[in-house]
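Written below as structure tokens is the structure these notes are about.
Every protein chain of the complex appears in place save one, which is left out.
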Amino acid sequence: MPLVRIDLADTRPPHTRRGIADGVHQALVAAVGIPAGDRFQMVTAHPAEDLLFDRAYLGIERRDVVYVQITLVAGRSRAIKVELFRRIAENLAAVGVRPEDVHVTLTENTVEDWSVGNGEAQLLALGPVAGTLP
Amino acid sequence: MPLVRIDLADTRPPHTRRGIADGVHQALVAAVGIPAGDRFQMVTAHPAEDLLFDRAYLGIERRDVVYVQITLVAGRSRAIKVELFRRIAENLAAVGVRPEDVHVTLTENTVEDWSVGNGEAQLLALGPVAGTLP
Partner (left out) sequence: MPLVRIDLADTRPPHTRRGIADGVHQALVAAVGIPAGDRFQMVTAHPAEDLLFDRAYLGIERRDVVYVQITLVAGRSRAIKVELFRRIAENLAAVGVRPEDVHVTLTENTVEDWSVGNGEAQLLALGPVAGTLP
């Protein structure tokens, strides 16, 4: 049920884009506990001049940026989110993205706010959402 | 006031893109009760390999995906959301999108969070928002 938007420079080759998407997904599976099949992602490649970022904000030396914006159901703990950020950066490092250049944002909604096909609101009937308190 | 992002494969021809956008808007008008003129949408076409989705999650056989992400003011009932999902899938089927391939997400904000032109926060003065309880 997370929906993942990844925005990056078009200078990153297609196989790297796929590796980045894989790394974000595997981090969600490991940190949040979503099923492996719960994968919905889109990648948008931008000309470098259309991705703007500060090269020093909070003392981090950025040279490029990969924006990862994740929409997910509310209720994951602070500890889970912290672990998710850590794993995303770790997984992306494995495909050549500097940890300094990984920017992640979460936006929360509820189980009422999802239809993953057939015009139905599947999450209303699914029972507890992975990683949330009962 | 809803803001609609539609992300789809660039293999869908332009007239289909427009039909998809029309179908989402008509579903919002019918299910949520927004005015016909309250239309703000953007379509982004991606190379197929940049749209990632699971082909079987929750038992739905997807062959492609159309991501519809709607930002709207909070307060619409669960029943309205369920009806919105149903109508979006129905309207998109009419322009050749398989219902299995329609993925919809809602994200809510408040009347303070909108400026639809001229740098003003129009929704603060508009009175009750369509489809919300008084």
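Chains: A and B, in written order; residue numbering restarts at 1 for each.
Criterion: a residue touches a chain if its C-beta (ideal position, glycine included) is under 8 Å from a C-beta of that chain, and two chains touch if they have at least 3 such contacts.
Note that the structure is predicted; figures quoted are calculated from it, not measured.
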Which residue of B:48, B:79 or B:121 touches the chain not shown here: B:121
Contact footprint on subunit A, counting only the chain that is left out: 7, 44, 46, 49-54, 56-58, 60, 62, 65, 67, 69, 78, 81-82, 85-90, 99-108
Residues in subunit B touching the chain absent from view: 3, 14, 17-18, 21, 25, 35, 37-45, 71, 107, 109, 112-122, 124, 126
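Heads up, the rule we're going with is that only the chains that are shown with their structure count from here on.
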Inter-chain centre distance, subunit A versus subunit B - centres from mean C-alpha coordinates, in Å: 21
